[in-house]
Every structure is written in structure tokens, then in C-alpha cells.
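With one protein chain held back, the other chains of the complex are shown just where they sit.
Chain IDs A, B and C follow the sequence of writing; residue 1 opens each chain.
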Amino acid sequence: MTGLRGYSVPRTPGGRASLVPAPPWHYVGDFLVIEYWADPDAVAAVLPAGLEPFAEDPGRAAALFVDWQSCSEGGGELVDPSRSQYKEFFLVVNATMDGEHVTTCPFIWVDRDFALARGWVQGFPKKLGSIWITRTFGADCLADPGLQPGATFGGTCAAYERRLAEGTVTLERVSEHGPTHNDPPLVNVRHFPRLEAGRHDEPAVHELVRARSRDRVASPVWEGSATLELHGAPHEEHTTLAPTRLGRGFRFTFAYTVDDLETVRQL
Amino acid sequence: MTGLRGYSVPRTPGGRASLVPAPPWHYVGDFLVIEYWADPDAVAAVLPAGLEPFAEDPGRAAALFVDWQSCSEGGGELVDPSRSQYKEFFLVVNATMDGEHVTTCPFIWVDRDFALARGWVQGFPKKLGSIWITRTFGADCLADPGLQPGATFGGTCAAYERRLAEGTVTLERVSEHGPTHNDPPLVNVRHFPRLEAGRHDEPAVHELVRARSRDRVASPVWEGSATLELHGAPHEEHTTLAPTRLGRGFRFTFAYTVDDLETVRQL
Amino acid sequence: MTGLRGYSVPRTPGGRASLVPAPPWHYVGDFLVIEYWADPDAVAAVLPAGLEPFAEDPGRAAALFVDWQSCSEGGGELVDPSRSQYKEFFLVVNATMDGEHVTTCPFIWVDRDFALARGWVQGFPKKLGSIWITRTFGADCLADPGLQPGATFGGTCAAYERRLAEGTVTLERVSEHGPTHNDPPLVNVRHFPRLEAGRHDEPAVHELVRARSRDRVASPVWEGSATLELHGAPHEEHTTLAPTRLGRGFRFTFAYTVDDLETVRQL
Partner (left out) sequence: MTGLRGYSVPRTPGGRASLVPAPPWHYVGDFLVIEYWADPDAVAAVLPAGLEPFAEDPGRAAALFVDWQSCSEGGGELVDPSRSQYKEFFLVVNATMDGEHVTTCPFIWVDRDFALARGWVQGFPKKLGSIWITRTFGADCLADPGLQPGATFGGTCAAYERRLAEGTVTLERVSEHGPTHNDPPLVNVRHFPRLEAGRHDEPAVHELVRARSRDRVASPVWEGSATLELHGAPHEEHTTLAPTRLGRGFRFTFAYTVDDLETVRQL
């Protein structure tokens, strides 16, 4: 018998080496959310089986730049911060599942391996990228945009030597409601390939999953005008979801905890 | 119905965005192999279910630093080389499976995301790291050790801000046989976690797999003396496999193609 | 005649390509400051000509981890944040110059090229490294230590594949005075080598300089207990300044502007 332990590979006698430590995972992050609309056909084309286009507002989408800090139970990663901090950029599009309004994430880039693998486990189709997001330090000075009318926050995403996305949010006021394009429950696809010859098209894991979280905390939300550009690359397809119309931008801090995931159906 | 295509996430309408392109995968790399012996109990402790200690030579192991270039069919990644090149460091230990002499890889670090995910698919427990390996350019000059007696090649591996391994091979002569510690068939564990509450200990994929490859090509092998040090970190356990005795070191170029994997048993 | 413009190389017709844009430079950053004492002889040994040991408190030193955002006039870098954000770790030691109490920075690592070159211009002996610092997001949640008694902030620095420093500050209370070990005026050495044969020992620039800054803004300062470890590497000497005694740790936000430097003497 074997005594290998750990939530993810590498599994080891001591169980301390897993790239992804065992849940729960506690997160806090600064968000830039840019609401927009993409071509409805392009949105429909990225929906996994089980999701239908959101007919009420076709093409509804959002782009999110998030500057994260996370840890597992006990919080040990927080004082060795290369194991707790990461940044990511992702798109969500709106859809319906059995008549319920949901969102799904077709494209996402993240800058650290533990977050990439933890994302795969949750159904986020993560690839590595380089993401940068303007920060505020709460100081009244020229290098800090501050949380105030007129302050502009930018986000950029690059991968494999090419810029893939850039956006800005210029604050106007504290928002009454916060963003809505990314608000419905998130339904993603967990997928893990098979390599056996002749069965490359039969993934070992292929299931629709619904995110669950708890202990959600949000700061007041600032809103304002926004810009968003998506740039192409030979090995990327996110530009099919480029904005045809821009909505509002938002900036806030959000925290939550994840230790569960609902499998909705096998694909 | 959905038209999402691709071997790995993200799966897309065009099928071009997968982090891991579809097999076959063609590889070529420069290898530094350091044969050694670790504490037999420590080696036994990292064996997955289904493997038994290699009683004939307890503790037999090898450390490998490899400087890779790879591509999928058509070779498009070769001219966009950030998508084809990567370096990795890994350990293999010897074992038996149903009486057959095999090896298994308990620890491996790689410096690019496509190689990390492609490794997970094959059962390599990859994490990201930073790996550096001395090169030869075939030039007779002071900055090139050359393939000649007395030339020293070094390899280093770091992850999460700490050096984890360093080794050297000082060439003596062309080898008659090449390395043997890493020669037996490689048997790894494919593993993909589950996040559903209450079932964190029931991975979605957990199976013993045996590597298959074809079109293997090797250069002449140089051999010589070797050094190897493994350095610890709070979130690593590879130092349990630190050398108790060093064997020979080897340096060569090797190429092969992978598009199959045999599942040996479910774990 | 030439029309090349720019504050630093590369100088170009448009003057926009300089790695270091023209001053003024506006900075804001989150600081972790760890006060300590090193071996007085080791401190004396790193003082440049013109500085004398600080006899009043021999060995007085501080370690600083700083998470920066900066921009030049107009603030354009703030919305393209890969050009404005960086992290650094440095040591300062206390000394006297013509009887005045000063500090000097013998070792510093920074994670971005524009900050490295901008540091050289100011007399900071910067090398590239990888620096990570625990953040607070002002959220009441498990992933955010918060500015509160018992919260621990960590900093780490690595370069060339090795961890060089790690420290922590565990907050106790708002400080009455803030840190003092790094408070005296900073006197550094501007140095730029010469390559002409036979004159490698005659740098083209070699002068003692005194930092000047303006528009300084500081947040309230938290203080608490601290830890600090310096780790060696074959090509580093900062461990000669390892702590023999630890003082207090501090955490605060600080902003200032730089566009001047006083040359004190030629070396």
C-alpha cells in the first residue's frame, strides 16, 4: 500500500508538496470589471453544451482584471507571498442553463502556476500570462490615482510575447448597484484530456460544473467609464469576443472562500 | 449542441487556443543525467500503489536536467519559439511493477505552462520552476565548455524563490553504454482532483500509466563524474531523495515522439 | 548635428524610448521596515570613502521591503502598469559624514529594469531580483492580514535562483514615532565603469551623492515584532550584514517625488 498524500500532484509522503493545497481556499482581490457586449453569434459559439444564449440581452459579456491574494486553511502562504499572490484576466459571457441566467468563462490568463492548476480544478480554462493592474495605496500623491472621481485604473494582459488585452476604468462615483454582467452564477467546464492512442477525443474528465463559494465580502464599488481592446495572436481566439459596445467599468475589492463545486452534468 | 474543439482547455470554436495542442508531440533535448542512490526507505515512500521497491539495487535514482524544444504536428511552434522551448529538472527512482523493472518520476519542475499541462496529461507531477543548464555551441572558445574531456556542465533548479537543486557533470569520455538508472520504462500517476465537498479525497482521475514513445533518436553519450545537491523548502519534499551515494554523470541529445499512453491500473 | 533626445538610453528622435523617463519621478509604496544591528566591523567595511562608522550606535541597520508604484510627470505609466509597478528589497546602514548622521545603501535588488536603471542614476547599487511582500486589501477576511494587532506581513527576496532574504513584521499597534534606523539622510555612491584597457579601475563616474526629495507623504505607521534572515550566494556579500540583534518592525505607506541629487564629493 502507498502513503502518498496531497490534494494535487505531486503527491508525497508528507502531503506538503502539492502544487494546489487542499481546500478551502480563501481569496481577496482588487477587481476591475468592464461590462460590454460582443457579437452574439461569437458568444453563442463559445458556450459549452448545456448552455444556451442569453436571449434577453444577446452578447452580454464582461472583462475582469483581478489582483489576488489567496491562501489555504491556516494562511501559511500569506507570509511567503510568492505562494499567495497572483493576477489574472478573464472574460465571462452570459447564457442560460435550463432557463436560469448564468455566466461562463471561455478565456482566462493567470500569472502563477498554483493559480493555474487550482483554476483547472474549478473549470477555469487557464493559461499563463502576464497581467498588470493599476493600484491605489490610499495616499494623496501623484503616483496614486486614488479612489476618487477622475482616477483612471488600467489593466493589461499578455501571453507568449504578445499583448492580448488592455482596458481602463475612469472612476466617476460610488456605484449604487455594482456590476451585473458578471453577477449570475458561474458555470464552467472541467476538462482533463486522455492520451491513449485512438481516444484523444475522449477526455478523461469533461463535465459542466457550477461554482460555489461562501464568506463573500465586498467593498463599496466605484463605477465610471471604460475602455477595452482585445488583441489577437495566432494561437488565441479571444478576439472573437471583442467589444461591439462598451458598458460601464467598476473597481472594488472582493473576498470569498471556495471548497465546493457542483457537477451539473457530464459532457 | 456545441462546436467547441481542442485537446485541452481552453476549448474553442476554432480549436487553436488549447494550452496543449493535440498529439503527436515531437521533442528534442539536451540531457544532463546524474545517476545516484537515495535512502531506500525514502525511495520506497514515494512509490505509488502498484509499484514495489527495486530490491536488486535499493535506492537507485537519477536526476535529469533537460533543455527541450518541442512541437506538435506541422511544427508551427518552432518558428514562434516561446511556444516550443522549455527546460525541466526531474528525479526518477527505480521500482518494480508486477516483477518488471520500471522507473517513476516523483518530482519535476518545468519553466513553461504548455509543458506543465502536457506533463500532467502524461502523469508527470509538474510544478513551475526556473531551470538553467550549461550549453555547448560547438565553438572552440572560453565561453563554451565543448564536448571534450574536462568540460563541466551544470544544471540548477529553483521554484518559489528558492534553489531546489544543482548538479554538475564533468565529461571524461564517450560512454560505452549511456545511463542506466533512468532507462527502464517510466510508470507515472495521472491525477486530477475533485472539488465537490466531502469528496476532496476522491480524485476524478487517479491511474497508473506507462509511457509510450516512438521515433527515438540519440546522439553519442558523454560520461564523467557528477555532483548533485538537493535543497529544501517548506513546501517541497524532494530532499528526502537526496543522494547518499553518487554515480556517473552523462550528457547527450535525445529526441522522440509521444502520442500514446497505456493505462496500467486505476488507483 | 544630432536630434537625439531622452534622459537615458536609448536616446531617439522622439525622446519617448528612454528606459528611464526624465525626472521628476513620483513614487508611492507600501513599506516593511525591519530595524536591526549587524556586526559593526562588517558595517564599517561596506562604507564608501567619505563615510565614517556611526559610533553612537555601532552596527545600526535596517532591511526594507517596498512594493512601489511610480510615474513620471503626467502619470502616463499608471494606466500601463507594467511600466509603473515594481518591488524592491534593500539594506541601509548608519554612518556619519563630516559629523552628520546619515545612512547608505550597500545592497539592493529590484524586479524591473526601469527601476534598476533609475536607481543607478541615484546611486543605488541595484541588481535584479524577485521580491514579494504580503499585501492588505482592507478587507475583513482570511486572505487579508489587515492592519490590526497580530497581523503578520512577510517579505522575500531572491536573485539568480537563490533566496537572499526573508523577513516578517507582526503588527502590535500604531507606532508613536515610526522607524529611525533608516531615517537619516541617504548618501550613496554613483558609479559607472570604464572599459578602456588599462583603466578598468578608473570608473567614469564615482561620486558620493546625497538624496533629495520633496512632497513627502506618509500614512500612519504600524509597528511590531520582526524577524529577518539573510541567505548567502557565491556571488553575493550581503550576508556580512546579517542581523546580530533584531529591533522592531514597521509597516506603512509612503510617497515622495525626486528630481534632484546633490553631489557631495568625487571619489
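Everything that follows uses one rule, which is that a residue touches a chain if its C-beta (ideal position, glycine included) is under 8 Å from a C-beta of that chain, and two chains touch if they have at least 3 such contacts.
Since we're looking at a predicted model, the values are computed, not measured.
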item	value
Residue of B:Thr104, B:Thr134, B:Asn188 or B:Thr240 in touch with the missing chain, whole complex considered	B:Thr134
Full-complex contact with the absent chain, from C:Gly74, C:Gly138 or C:Pro193	C:Pro193
Missing-partner contacts on subunit C, residue numbers	1-4, 7-14, 16-17, 19-20, 22-23, 45-49, 76, 80, 82-83, 106-108, 112-113, 116-117, 120-122, 125-128, 160-161, 189-193, 195-197, 200, 204-205, 209, 212, 234-238, 240, 258-263
Subunit B residues that touch the omitted chain in the full complex	26-30, 69-71, 75, 78-82, 84-85, 130, 132-135, 137-145, 152-156, 166, 168, 215, 217, 219, 253-257
Positions on subunit A contacted by the hidden chain, ascending	130, 132, 156-158, 161-163
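In this text, only the chains that are shown with their structure count from here on.
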item	value
Gap in Å, rounded to a whole number, between the CA centres of subunit B and subunit A	30
Touching two or more other chains - residues of subunit B	161
